[in-house]
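Heads up, one of the protein chains got dropped from this complex, but the rest are sitting where they should.
Here the chain labels run A and B in written order, and each chain numbers its own residues starting at 1.
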Amino acid sequence: MAVVHDVEKPAAPKTSSVSSGQSERDRLKLMMLIRRFEERTYQEYTRPGQKIGGFCHLYSGQEAIAVGIAAIFDKTRDFLVNGYRCHGHSLALGMSPRAAMAELFGKATGCSKGKGGSMHLFSVADGNLGGHGIVGGQIPLGTGMAFSQSYRKTGGVTFTLFGDGAINQGTHNEALNLAGLYKLPCIFVVENNGLAMGTQVERSSADRDLSHRGAGYGMPSWNIDGNDVDKVIFEFGKAMDRARSGQGPSYIVANTYRFRGHSMSDPMKYRSKEESDAARQRDPITLYQDRLLQDGLVTEEQIEQMADQVAAEINDAAAQADADPNPALEDRFNDVLAEEYPYTPR
Amino acid sequence: MPVMQYREALRAAMTEEMERDERVFLMGEEVAQYNGAYKVSEGMLAQFGPKRVIDTPISEAGFSGLGIGAAMTGLRPIVEFMSMSFTLVCMDQLMNNAANIRYMSGGQLKIPITFRGGNGIAHQLGATHSHRTESIFARIPGLIVVTPSTPADAKGLLKSSIRCDDPVIFLESEKMLADTGEVPEDKDFCVPLGVAAIERPGNDVTVVSYGRPLQRVVRTAVAALVADHGIDVELIDVRTLRPLDTETILASIRKTNRCVIIDEDWGYCGMGSGILFKLQKPAFDFLDAPIEYLHSDEIPVPFNHHLEEAMMPSVDRIVSAVKEVCYR
Partner (left out) sequence: MSVEITMPQLSDTMSEGVVVKWKKKEGDAVKQGEIVAEVETDKATMEMEAFDAGTLAVIVVKEGGKAGVGKPIAVLATGKESIDEVRQRYAAGAAAAPSAAAPAATSAAPAAAPAAVATSAAVAEAPPTTFKPVHATTAPEGDEDRRMRVSPLARRVAAEKGVDLSRLSGSGPSGRIIRRDVESASASPALPIRLGSGRSEVIELTKMRLAIAKNLIASKQSIPHFYETIEADVEALSELRGGMNKRLAAQKIRISLSDFVTRAVAMALLDHPALNATFDGQRVTRWGDVHLGMAVSVPDGLIVPVLRSVDQMDVKEIRLRSLDLVERARAQKLKQSEMRGATFTVSNLGAYGVKEFSAIINPPEVGILAIGAAQKRPIVRGDAIVARTMLTLTLSADHRAVDGATAAQFLAGLKELLEEPGMLLA
């Protein structure tokens, strides 16, 4: 049975300029930084001594989406909200690896002062409104942020990200309906890595084409290749133009793959070796690297240099985070409420 | 001073705050075109237009989360629940997002949102529409829980709640909306949050209650105790359940040496048991009798009117309990 998409896909984005190559090299380096950070996090997590406690969800393999969004993101007025696989986007939007790693270690210098952890990386100054732990719990929040942008007429858009598991939550349905009904500048992004923890999309969604899930809410909804940075920028750009011009929300399914397990404790029994190997052929970093090499925007030497710089940067970040202090015990009482009580308005 | 209904007082509070601050808006089911399921927001759509008075579909998780997202990014939403019983379907947004986001972000964000709605047992609405949600919310760090029992407090507390930068759960009752009382006209009349009121000073016994139970039976019982039994009751209206003004209650117990707490919640882990916990130890040396806590029977709320009445504390039960702690 065909599903009717009643809203046409938006047109190609308007802006496009001749590139010197610097932005592209920066993007490649950023992807490498994210990859290196996540791999280092894995190492730290599996070392004895429990420096990173609790849950930890790695982004390796999905970097193109975060970096693609960051390329078109306007910090002065855009917002991004995410589920718990949030390290990549946080770094992409500008969080320092030290602040991120320190937060994973629970240190006072972490972006959330050690009170959030891996699932709750926030950086309001970057437009990064968190890391959220309950699957799908963040989707209505994204709708609200877009509501605020529409109400205050800032021209900003909100990227609301979630995984292929979250689309089955009730909040997904409610938030999409509200966004379509109120025509909010919200770009819903499904980072479809094919798996909700250990459950493949085929075993959790009655309809395998996830772009159909965005139908019926008054917004265009389509699939894109989430491993190709250029395509991500192009497609998201369409959604962004649509949102900024007041035409309302979009629903983009960015198809990708995650190299690591769902989280640290996941042995990935549900994956075959062939599947993993095939996915690694489409490593977004390799794809982008090849594209830039082909277009003469980067040299092998530069790539090696970038790798070294990134390695050093992550090493430093981890060493600093390691040396950083834990929050003072008394700090656990801070940041619960904004006002003093009894409260009388001024 | 003008006399008005509780619902008019709420409306006045919202209207004044929306006139004063453009960032304030109202959203909920039937608040706009229907003029409010219980007519609290009557006329507000006409005054402010559809941008600021917004009807929502039946999606509590969706629109409460929307409100929180808007509060995170510069707006000051008022979200109306048609009944606080409906918050059970959006508990994650309230208990995890509204309450925790400030903390989890290390203080980077504040959530200046007010959630309001009719709370508790109304009349014959059955087991799923009669939830006393105060004990669910009052235990959550990061939330403020407010419960006015008079029109003046309804206005003053709602204004403070809207101006406050923290998430407030504002508990009303369908059965109090038509109550009338004097309400100050001053557009800056705000009642502080976190302060209890001594509604009737006395010397013999401290009676503690709030919201609908106070309005429904406690006031009547206190009047009977004073007039018919010669017991000089000091009646305290808690007004804010979180944070609780323990100082006012303790000062009263130091004077009277006995205390009776009354609510309509289920006793075990109910609202009154939380209040009792805060009082027990500091009041110990001043108590001539154990602290008494009267509450509803631990059953789902029945439909039949008599059964529903029998479930809740009655005037007679309250009078007996107070006399007992006075050893009369």
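Simple rule for what comes next: contacts are C-beta pairs under 8 Å (C-beta built on N, C-alpha and C of every residue); 3 or more make two chains touch, one makes a residue touch a chain.
The structure displayed is predicted, hence computed values, not measured ones.
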Which of A:20, A:50 or A:76 contacts the chain that the document leaves out: A:50
Candidate in contact with the missing chain, chosen from A:153, A:273 or A:346: A:273
On chain A, residues whose C-beta touches the chain left out of the figure: 39, 42-43, 45-50, 53-55, 261, 263-269, 271-273, 315, 318-319
Residues from chain B at the interface with the omitted partner, ascending: 257, 284-289, 327
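Definition applied: only the chains that are shown with their structure count from here on.
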Interchain centroid distance [CA atoms averaged], chain A/chain B, Å: 40
Chain A-touching residues of chain B, taken from the complex the two chains share: 25, 51, 54, 56-57, 59, 61-75, 92-93, 96-97, 101-110, 112, 141-142, 144, 159-160, 163-166, 190, 192-195, 243, 245
Residue ranges of chain A touching chain B (in the complex, touch as defined): 79, 81, 110-116, 120, 122-124, 129-134, 137, 139-149, 151-152, 158, 170-171, 173-175, 177-178, 181-182, 334-339, 341-345
